[in-house]
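As structure tokens, the structure follows; a few thoughts come after it.
One chain of protein is taken out of this complex; the other chains stay put.
Letters A and B mark the chains as written, and numbering starts fresh at 1 in each.
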Amino acid sequence: MITRWGRAALVGASALLLAACGSTADTGSSGTSGAGGVKTDKGVTDSTITLGVMTDRTGVFKNLGDALTGGNELWVKDINAAGGICGRQLALEIVDHGYKADTAKTLYPQLEPKILGITQLVGSPVLAALKQNLVDDNVLTAPASWSSEVLNNPNVMMIGTTYDVEIIDGLSYFQQQGFIADGDTIGHIYIDGEYGGNGLRGSKYYAEKHNLTVQEAKITSTDNDLANIVTGLKGAGVKAIVLTTTPGQTASAMANNAALGLNVPVLGNNPTFDPALLSSPAAASLDRLYVAASSAPFSSKTPKAAEVAAEYKATYPGRPANAGVQAGYVESLVWQSVLQKACENGDLTRAGVQSALKSLTSVSTDDLVAPLDYSSPGAPPTRGVYIAKVDQAAEGGLTEVAPLFTAPDAADYKAPHQQP
Amino acid sequence: MSDTLVETPVPVEPARKRRNWAKIAGVAALLVVLVFFPVITGTEVAYLKAGQYVLIGVVGAVGLTLLVGQAGQLSLAHPFFLLVGAVSYAVLAGDAGESGDLVGLGLPPLVAMIGAVAICALVGLAFAPVSGRLRGIYLGVASLSLVFLGLYLGQSLDMLSGGTSSGRPPPTFEVFGFRFANTEPAPTIMGVAIQKQQRLWYLFLVIAIGSYLLARGAVRSRVGRAWRAVRDNEAAATAMGVRVWWSKAQAFTVSSAFAGMAGVLTALWLDLVKPDENEFIGTYSITVAIGYLAMVLIGGLGSIPGAVAGAVVVNGLPQLLTLGATEFGWFASAGAGGLSPVLVSAFVYGAAIVLVVLFEPGGLAAIGRRLTSRQGDRR
Partner (left out) sequence: MNTFLQLVLNGLGKGAVYALLALGFVIIFKATEVVNFAHGSLVLIGGYFVYATKDALGWAGAAALGIVSAAVAALLIERLLITNARNADVNSLALLTIGVDVIVTEEIVRRLGADIPFVGDPYDALPLQFAGLTVFRTQLVALIVGIVLITAFFLAFRFSTWGVAMRAQAENKEAAALMGIRSSRVTATAWLLAGALAGVAVLFMATQDFSGAGLGRGTHAIALIAFPAAILGGLDSTVGAVVGGLIVGLTEALSAQYISFEFSKSAVFLVMLVILVIWPSGLFGTRELSRV
């Protein structure tokens, strides 16, 4: 009975629908002229430039998300105090997706009309789910993820170098120090996904160049007990271990490296280490961990990094302190260069911002990261890293052991989406 | 799972007509709202996105309630079939030439969608030796192994799934040349342009209504009666001439097909097919398995309208709360340790499960029935 009436209702509704139908094209707006004769479209008014932040404040990366957002907010405060950009004040539109791609997918259409671009986007599942949206809407995005796999997206603005390059530089350092030699076996424990997989690409490249054998161990982000893996690596006689893992997994790898009597040097990059590990039961076994990263750590002596750290601690006393603060600040600093360039060109539209980015060949960030070159699409904007070693005595737990350098192997490396 | 939940239409003469009119008016009003939903949401596409997500839940939950409620087989394997459906669609419709190492057969999207559903049905059928032999909780935990297997296979077979790094984009859906993508110019309804998201809404709506009607047909047919007979007493069912093994396998197959369709829709909704990074959080994870189980429980086991209501609660609530959070500043104090929309939704549906089992084993469906049958004709 309902079926028949349901069908009738459906037909009726369809008729209504048809009656209401028409056809118009979108008003194909390509920017209007605003204050100061600058062309604008979305996210920019005569008084304000709004940037989006899609962060994680309640999910698994809430510590990182809070620190990054803190860095973004500090920059907004600083830049507004200095009079803004292009005669406009800066504002952030912050949303929390809790590291869930489905939540982010719903939040995005709510956020998109309000912003010019995105200054922080946390989470590789989120970035993957929004990839097409970012391209369709031409939204320039600085992701808090440093995988060279995403560089095929023209709307991604990489800040610093990528995971694969960090590992190549780090292994070069290990060889230079005599930890490994051509023909050795090394282990690589990696989280399957953008982060770990991209790191592994670096190991494989270096291994090919130097005839190393790589014992790979694929894990998920929730596997925290690596005893069985390290047992296997010991059996394989590895001379060094590379990690692209979470800090908790790093602790397990280090603890087992010591407990099982393997005691080889271990190479990680920025996300592998968190100062909180120094108060975990694994603290005593961390001293063989080296970190290769293109950005300065929280405790860095680089003047700008120290200044940001001090300002952060004063402004947000309760919030977590980690390298995310400077990373967030530097994300926004690069945006600043882009916006200033776009303002000079008189075009603050999304397209204008894109072309401004491509014209930048050496963005300086007060040494928070190496100078960045955005003129060659698909390639990491820099290949330089610092090497730091875990040191209980140092503030933030890391001491710099090698200054900013680019290994010859890293310079020759061709990133997956690099144009020839 | 108990016989109190069986929905058997019993003819009740006197008040029937009046109630039918009320019901018809209700259904018509609901359909009008659904059809004009893109107009109501207008430029607030985010709410349309949330609505689409609810419809995906409807398709999946309707399939699960057939299995758990009608056939009495507890399954936590739904996310696995979502994954198989999503990947199958991408593989069948994908263009091989375009994307390097990925396998793509280049079939028309509509054929790929049907193929993906068929593949899921076959995989569900292949699980019959297990689902036919095990009962209750044993089957529940056994089916959970498929979720783990799905994670492993998704990560290993990246020529199919695209891998956990970047996944692969599902081809744009298309029926007889009509593309579910943005076009210039676009048709409009009452001034609202019918672009990609609006089109997807209508696609999802048609599929959800189709699923609803199919499931209801199955429940009222001979097949449904056999399922219920097997659920209530296998030995008695055998005595009545039901082939128990076949009936069980049938239920699992049908339910898997529904899940597969929900998987295809998930791929289209996310514009992405990508296996999860771990088994607990993600699109095809254990959390999702529990979410679907919660939908059918809250709605009332075995009830098709109940499954729809359950999908609205479990898939709709977190989305709406999240949107409200940014639009109206709810949960402003969220930060580490604060309440978040996701957390509040988890509390709500956790509590709903407990309350339903304690006080109303028939779920929202039973509550709904009681409300609509106020006029004294409790069946």
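Just so we're on the same page, a residue touches a chain if its C-beta (ideal position, glycine included) is under 8 Å from a C-beta of that chain, and two chains touch if they have at least 3 such contacts.
Owing to the predicted nature of the structure, the values given are computational and were not obtained by experimental measurement.
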Specify the residue from the set A:K39, A:K131, A:H188 or A:K218 that touches the hidden chain.
A:K218
Looking at B:L293, B:V312, B:A325 or B:A366, which makes contact with the chain not pictured?
B:L293
Touching the hidden chain, out of A:G36, A:P113, A:G183 or A:G235, is A:G235
I'm checking contacts with the chain that's been left out. Which of A:A207, A:A255, A:C343 or A:A388 qualifies?
A:A255
Subunit A, residues in touch with the chain not shown (by the definition above)
62-63, 192, 217-220, 222-229, 231-232, 234-235, 248-249, 251-252, 255, 258-261, 280-282, 284-285, 320
Interface residues of subunit B (partner: the chain not displayed)
1-2, 4, 74, 129-130, 133-138, 140-142, 144-145, 148-149, 151-152, 155-156, 233-236, 239, 279-280, 286, 290, 293-294, 297, 336-339, 343, 346-347, 349-354, 357-358, 361
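Rule of thumb we're sticking to: only the chains that are shown with their structure count from here on.
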Taking each chain's centre as the mean position of its Cα atoms, how many Å separate subunit A from subunit B?
34
Residues of subunit B touching subunit A in their complex?
20, 23-24, 27-28, 31-32, 35-36, 39, 43-46, 48-50, 53, 151, 155, 163-167, 169, 182, 184-191, 193, 197, 209, 213, 269-272, 274, 276-283, 318-319, 322-323, 325-327, 334-336, 338, 340-343
Please output the residues of subunit A touching subunit B within their complex, sorted ascending.
1-3, 5-6, 8-10, 12-14, 16-17, 20-26, 28, 57-60, 62-63, 66, 95-103, 105-111, 113, 124-125, 128-129, 131-133, 136, 147, 149-150, 191-194, 197-198, 218, 220-223, 319-320
